[in-house]
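This is the structure I have questions about; it appears just below.
Only a single protein chain was left out; the remaining protein chains are all shown in position.
Up next, chain A:
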Amino acid sequence: MYHQQKYALPLQKYGNYSNEEYSMDNRRVFQQRGRNYTWHKFDRKDYNFEHTGAPYAVGLNKKKRRWNDDDRTFLSAWDDRKHKESKMSYNAQNGTRESWFKVTIPSGRNYDKTWLMNSIMSICSVPFTPVDFHYDKNQARFFVQDASTASALKDASLKICDEENQKIIIFVRPSIVPYSVKSYFTPKQMEQIKLTMMKRYDVSQKSLDLRKFRFDRDLMSCDIDMMLNRRCCMNATLQIIQSNIPELLSLNLCNNKLYQLDGLSEVVEKAPQVKILNLSKNKLRSVSELEKVKELKLEELWLEGNPLCRTFQNESAYASAIRDQFPTLIRLDGKELLSQTVMNNENPQLRKESYKEPEIIRDLVVQFLKEYYSIYDSGDRHGLLSAYHDEACFSLTIPFNSCDSDLSNLEEYFKHNRDLIKLKDSYTRMKLLKHTNRAIVDSLSTLPKTQHDFYSFWVDMSLCTEVMLCFSVNGVFKEVEGKYQGCVRAFTRTFVTVPKSSSSMYIINDKMILRNSSPREIQKPFIPLPTVSPSLPKSTLSEKHQEMVKSFSEQSGMKLEYSQKCLDDNEWDYTKASKIFSILQTDGKIPKEFFK
């Protein structure tokens, strides 16, 4: 009878594994089939790859096994027909290339498979996918691919305890390529597969559509079972791609019952140009599967319809996890991903144009801020009285855990610090909220003298209605006198204003957040506004000085008031002033607004 015979393969010993777990349909084993019939095609129904009983099932009858000393291979009783087919389909080249290891757990059958595999995976320092898990008498067995996994598994031996507190032993030995991985297509079959694939290849788009590949008519009529979840099928596919269309750009593997992407990991070598990958409607359970192909520089990825999509709380967690694997990704499931620049905001360029408010409003705000800060920096803040509404409010807060840990140099400001999280006392809360313009201006006058870097301000326009404007100014200023002279502070100041006239406004709320600036913020040079009070009448200048201002203005191209300032700053020494002007001008430090 067939099952009594033993066979040795010409090139390499052939292994077969028994699997009593799966029931065998006896009749199939002995059914007449064509020479090219591939053994494991039982039916076209739902067949989870892991449970294809066929390769490991042996005929009804006894199996005889003999192991080699080094447990490298073993022979077994084998169905005659099956052997012949395997002989024909065996591909020595593919079989010997990878280094495989067989992992054996004695008494493995006693444990629930999921528990066992999960326990091993959690102890094992290297993540792995077990290949061809099966039972052999009482032992559980599976294969893993590389040496590092193998040694990690060896280390896991005796580290897991079962319910009876027995330590679980794990044996690891080198082995031949597992059955499922070996290529078993004949050259003729490979040719047919190649033809079928080429029919599905669009040259203009460089895209290959392997959707539902198993059910392709051509393949089915030739009895070729392309279950892409299988290593061997995927290997064959990738091989064909590599030899014929290595320039492939887009690969569609939708609806191929892919449970894992181990087989696809070689796509990086075999089809390195792939930028569009469709893995939708498969059975991928975790994002970690994608790690196997993460070297691909994907621009577009489809994953919808996989169980892994449901493991995320929301769409953004999903998108962010996928993007972690593929930083170059532009589209996920057909939708554009939120550009990273929104998160990184590396190039804000927003300044005063951060909100699409009408130009008029923007100009109004800029003008207001200029006037406000020139008085603020002038040394006498009482000039701000008219800027505030009678019933305006002002308060100041210093963030507790700001960038710098040393807040002692902000001591002048701390006495005004109003923070509702730390301050619970109603009386103090009231006291620290300055109410009425007089109280505010008095309070501001007690703060150290400053010089703001006006041209570096960022303004965000939060709200703009007919009766109110709300905007926030972010910027830096320098202390110009006192104990902390030279210290640079960063602030965010939120103003709520109401219109006073068509071109001016009252501040009704003024809220400042103040901290020490970071080193980055200090780097840029300061260009302060002229702190000459705008109300300084020109008539106080002598005729001589007026003449100087006029000619300086003509020569430099700067407006009169700025020419005046430049001269004034340089003690009305015309030569000195022009020298300073040229230096600043060459360095590009003079803002455009200063010029006519």
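Operating definition for what follows: a residue touches a chain if its C-beta (ideal position, glycine included) is under 8 Å from a C-beta of that chain, and two chains touch if they have at least 3 such contacts; residues count from 1.
Just so we're on the same page, contacts and distances are computed from a predicted model.
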Absent chain [UniProt protein name; select from "Proteasome assembly chaperone 1", "Calcineurin B homologous protein 2 isoform X2", "NTF2-related export protein" or "Glutathione S-transferase"]: "NTF2-related export protein"
Given A:Met190, A:Leu249, A:Val268 or A:Cys470, the one touching the chain that is not displayed: A:Cys470
Contact residue for the chain not shown (choose from A:Arg214, A:Arg362 or A:His389): A:His389
Of A:Thr129, A:Thr186, A:Ser280 or A:Ser517, the one touching the omitted chain in the full complex: A:Ser517
Identified contact with the non-displayed chain, of A:Met198, A:Leu385 or A:Leu433: A:Leu433
Among A:Ser445, A:Ser462 or A:Ser542, the residue in touch with the chain that has been omitted: A:Ser462
Contact footprint on chain A, counting only the chain that is left out: 313-317, 319-321, 323-324, 338, 342-345, 348, 350, 354-356, 389, 391-393, 395, 397-403, 418-422, 426, 429-430, 433, 435, 456, 458, 460-463, 467-468, 470, 472, 474-476, 490, 492, 494, 496-498, 508-509, 511, 513, 515, 517-518, 520-524
